[in-house]
Each structure stands twice: as structure tokens, then as C-alpha cells.
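Only one protein chain is missing from this complex, and each of the others stays in its spot.
We just call them A, B and C in the order they show up, numbering each chain from 1.
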Amino acid sequence: MTTDSETSTDPQAGHDGSGRTSTPVRKLDGIAVAGIVLAIVVAMTVPADKLQGDVQRLMYVHVPSAWVAFLAFGVTALSSIAWLRTHKVTWDTTAAASAFVGVFFTGTALASGMIWGKPTWGVFWTWDARLVSTALLFVIYLGYLALRRATPDPIDRARRSAIMGIIAALQVAVVYKSVDWWVTLHQQSSRNSIDPALRLSLWVSVLAFTIVYIGLTSRRRALLEAEESLRLRGLRGSAVAGDAISKPNLEARSDG
Amino acid sequence: MADPVLAVLQAAQIDNPWSWVIAGYTIVYGAMFGLTAWLWMRLNRVRRQLDDEI
Amino acid sequence: MTFWRQVRTVIANNLRVERRTLEVVGVTFPFAVATLIAFGLAVGIDAALLERIGPALYWVVVLIFSVLIILRSSGTGSAAQRDLMKLLAVDPAVTTVAAGLSAALIMLVFEILLLPVTMLLFNWTPGTWSWVVTLPMVALGLGLLGSLVNTVTTSLSSRTSLAAILIVPGSIPLLVAATNSLEATTYGQGILPWLLLLLAVNLGLGIAVVALAGPIDDL
Partner (left out) sequence: MLQLGNTPVLADVTLAVDMGTAIGLTGANGSGKSSLLRCLATLQRPTVGTLSVLGFDAMTAERRGARRYITLIGHDAGLYPSLTLRENLDLVADMLGRSRDHTLQALEAVGLRGAAARPLEAASKGMVRRLELARVLIQQPRLLLLDEAHAGLDTASSDLVDQVVARVTADGGAAVVVSHEIDRLQSAVDNLYKLEAGILERLV
């Protein structure tokens, strides 16, 4: 991959300066709320699982959370590649927003997985493949977000985190595979095939969560962009770097 | 597990699968709602600051 | 000058630096020994248990101490050093690959030194040949990953803690493969899948180093 041109990396390009949420996002909010309500209703009314009973209903929040986390990190990786190719600010904010929302859903996947684990396995934490790899996923992307926080310059930050976004995606793939292998060696998988009605309910939840993901990510991105324009506005008054240093004045005092 | 936690769990009838389901749904959807509210409030505040300075 | 000759020159130089400063052999290694002893004391005098967890502790210590080795002050991580290399017309891929390979070699020395200490402290005999493969492969993976992380965190003020969180979770597959290939040989199972996993990790990292050389150059 080569960087061809960075001629027009105006930090202000890509957002209108107001950080306003557009109407499609508002429409999406309505769909998201409807989707979630539908998902909850369906999840609570489908017949209980034959083996696990009602506890299995936790699957309808656990699995979609994990799915959305994957989707989010996939979007982060693709946006990172897109940024490296185009140097457009939008790709960087998309990567950042998506990683942020992804970490959030990894958290809900972990929490719901542990709550599901207690009644089924008797413990909150067990060395189940999904639980372990989700926990690792969580820390990998916390690292990604930490790297973003640690880099002050916007273009430098975009570049570093784009590189890390790609490496992290590679890591996730390998971590998943290796933990799967690790678990099959230690214990048999506890998964059983799913009844069609349950599957339908799962699909409804997955869809609803995906819409929520889109809504949250565009909100987060709007926020990142609004904060950036606020910061830029603050800097607009000051001229150039040399202004940071003014004539020394030893007489100056700050009484009062 | 610490005794108080155990006591709470027993009070919440851990044998009842629905209590687990409700706990899980509350946490997941509650967090989702919380995040949305937080983003919404922050966004509004930043926008207000932007508008003020124009 | 060709790619690999430049890589060799930088590696030779990095090894010479380590030979002179003995930062890893003389400082990091004793620290690792102290850590192993601390582990044993924390677990208590349960000879059977200690014997069982010995190999696991070995790999955990290798994994965590790789962060110290990657960030060692005598390494080639500073922004000024990278600038110098750029202006000597060195391909950024050369710099990253060379830093990764030299870290891997030093890592391997560290692993080899730590092995007898672990065997002694935890009364444990490996008795398998898989070490010959796993030690260098794990070292290589940690070196390459560390080198990438090193470039991504160059000159950041919170570099030390950042590098740790970026290296350790990503190197879990290496740990899984290393410990399980050991276990597999003990129980007479095939270790081929684990070796393939190690190979895949190293290959993926190698490709990443070369593919990301352009963006890394701009850092």
C-alpha cells in the first residue's frame, strides 16, 4: 500500500462545521426504537428452548451484541484502509466512532454472556470460547481507543490508528481461531442446533441491533466532528506557531 | 462469592430463569439507552457551544 | 544495497548494542527469574501443582516480558533514529522488519536462558522436540508484532503503557499455540495444527509489516 497524495488534507474538510445530525439519522432513530420494541416482544413470546428453558432468551441480546461488535470492528478496519488510501477525515471519524460503539457492544456481549453463564454453568465466568475471545476483543479495541486518545495531532492520530485498526482486525481473526481450537481441546462445545422459531427471533434481534449500531455510530461520528470544529474554532483566533512565545516580561505580576 | 452478593442473588430467586433474563435485558438495553442519552446530551451541548460562538 | 543486506546490517548493529549494554541478558532476564520465584512463593509449597503450572508460567512470563524487550532503551524505537534511517534511504519496511527480527533474536536468547531456570525451579522436564520449533516461532511473532506496535506508538508520551495493551492481547494466539503444542506432545497428540497457527500468525504479521510500510513511513 502506498500513500499517493495528501495534498488536500484540510482538517475541516468532511464536516460542515456544525456537527448537525441529518434528517436520515433522525428517521433511523424511529426505526431503531421500533426495531428494539419488536425484538423484545418477539424474544419474550417465542417458545422457550427445550433444553435450557427460558434462560436461553438471553441469547437474543447476547448474540446480536457480539454480532454488532464484529460488524463494528469490521467497519473500523475497512474505514482504516479507506483512510490510508484517501486521507479523507470522514473515514477516520467513521473508524473511531465504529470502534467506540464496537467496544460498547463487546461490553454488553460480555455482560449478557456472564449473566447467561451463571444459571447455565453455575458460574459467571467460564473458559468458554466465546466468552474468552470476546474479553480479548474488548481489550484489543480498548487499546485502539487508548492509542487514539494518546495522539494529539489529528492527521498523525488518523494515520497511527488506521495502521492499528488493520493490525487489530488481523489479531481478532487469529485470536478467534486460536481460542476455538484451545477450547475444543479442553471441552466439547456446548452449542446445540436452533429451532426455526427461535432462529427467527434471533434474526429480528440481530436486525434491530444493527440498526441501533448505525444510529449510535453516526451519532458518535457527529459528536467527534462537532468537537473537532469546536476545537478548530478555538484555534482560529490565534495566528501561527510563533505566537505561542511572546516577549519576556520579568516585571509582569499577577496580583489579585 | 461474597455473602452479601449471595444474599442478593437468593433474594432475587436465582432459580427463576426469568430473573436472569430480566437482569440481562435490563443491563443490555439499559446500557444502550444510557449511551444514546449520553451521546445526545453531549452532542447538544457541543452544538450549543458552536452556535454561541458564531 | 538490497533489502536483506540492509536488514542484516541493522540486525548486526542491534545485536552489537545488546552485547555491549546487556540490557536484556543482564537486566530483564534477572527480573524474569525474580518473577518466576515470586510466582512460586505466591502459589505455595505444593510441589505437584507447581510442577503442573511450570510451563504455563514460563510462557506467560515470556509473553509479558516481551513488552520490556520491545521497549528496551537500547532498541531502535526513537523517532530520531527512524528519521536517520529514512534519510539514509532505507526502506521503511527494512527498518520495521530489522527491528522485529533483532527483537526476535534477543527474545530467543531470553527464552533459552529462562528455560533451564523454569525447569529447575518447577522440577519439570519438557522431554519433547517441539521446543526447537516453538521457541523461535514465538520469538519471531512477538518481535514482529512488537516492531509494528513500536512504530505506531513512536514518540507518544504514554508509549510504555500503550505498547503493553497493544502487544499482550494480540499475542494470545502465540501463547495458546506454544502451551498447547507442549501439552499435545505430552499426551501424544499431533502438534501440527498449533505449528500451523504459529506459522499463520508470523506470516500475517510479516505481510502486515510489508503492506503497511508506506503509511508507517509517514509516521
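In this section, a contact is a pair of C-beta atoms (placed from the backbone, for glycine too) under 8 Å apart; a residue touches a chain by one contact, two chains touch by 3 or more.
The structure presented is a predicted model; accordingly, all values stated were derived computationally and were not measured.
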Which residue among C:Thr35, C:Gln81, C:Thr154 or C:Gln189 touches the omitted chain? C:Gln81
Tell me which of C:Gly40, C:Pro193 or C:Gly214 is the one touching the absent chain. C:Gly214
Could you list which residues of subunit C touch the chain missing from the display? 1, 6, 9-10, 13, 16-17, 20-21, 74, 78-90, 214, 217-218
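As a convention for this text, only the chains that are shown with their structure count from here on.
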Are the chains arranged, by touching, as a line, ring, star, complete graph, or other? line
Indicate the whole-number Å distance between the mean C-alpha point of subunit A and the mean C-alpha point of subunit B. 17
In subunit B, the residues touching two or more other chains are none
Okay, in this complex, where on subunit B does subunit A touch? 14, 17-18, 20-21, 23-25, 27-29, 31-32, 35-36, 39-40, 42-43, 46-47, 49-51, 53
Enumerate the contact residues on subunit A facing subunit C in the complex. 1-3, 6, 84, 136, 139-140, 142-143, 146-147, 150-151, 156, 159-160, 162-164, 166-168, 170-171, 174-175, 177-179, 181-182, 185
Contacting residues of subunit C [partner subunit A, same complex]: 145, 148-149, 151-153, 156-159, 162, 165-166, 168-170, 172-173, 176-177, 180, 183-184, 193-194, 197, 200-201, 204-205, 208, 211-219
